[in-house]
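The complex is shown incomplete by one protein chain, all other protein chains being positioned as in the whole.
Let's turn to chain A:
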Amino acid sequence: MDQSISWITVGSVEDIPRQGSRVVRTEGGDIALFRTVTDEVYALEDRCPHAGGPLSQGIVHGARVTCPLHNWVIDLASGEAVGPDEGCAGHCPVRVVDGTVQLGLAAFRPGRGGCGHG
């Protein structure tokens, strides 16, 4: 695997509801971990690029989540808002090793807002 990233174990895949999300608290803010219907796990900053809505509270469908505040749809892999909206939620490398979820927090990539960030 990628040697340059240090991985932090945050829990097991089973702790995240399928088609759901759990939050990891960090000093830099909340990271939302998503588990899709096919058990892939993704990690995004828990802030919608639109107006900061908590993405962890949205409906997960396919590899996307719909923000609970104004229904922006965010691609889980890239954090990008699905067109025509523009913006990107910060995202964080994540991997699953033997059923445990590991975050590469140091490699967190911040997002960029659409409108009205914050």
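The rule we apply is simple: a residue touches a chain if its C-beta (ideal position, glycine included) is under 8 Å from a C-beta of that chain, and two chains touch if they have at least 3 such contacts; residues count from 1.
Going forward, contacts and distances are computed from a predicted model.
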| item | value |
| --- | --- |
| The complex's invisible chain, by UniProt name, from "ABC transporter ATP-binding protein", "Nitrite reductase large subunit NirB", "Cytochrome c oxidase subunit 2" or "Electron transfer flavoprotein subunit alpha/FixB family protein" | "Nitrite reductase large subunit NirB" |
| Contact residue for the chain not shown (choose from A:24, A:44, A:76 or A:89) | A:24 |
| Where the unshown chain meets chain A, residue by residue | 8, 10-11, 15-20, 22-28, 30, 33, 36-38, 51-54, 57-62, 64, 66, 68-73, 81-85, 103, 105 |
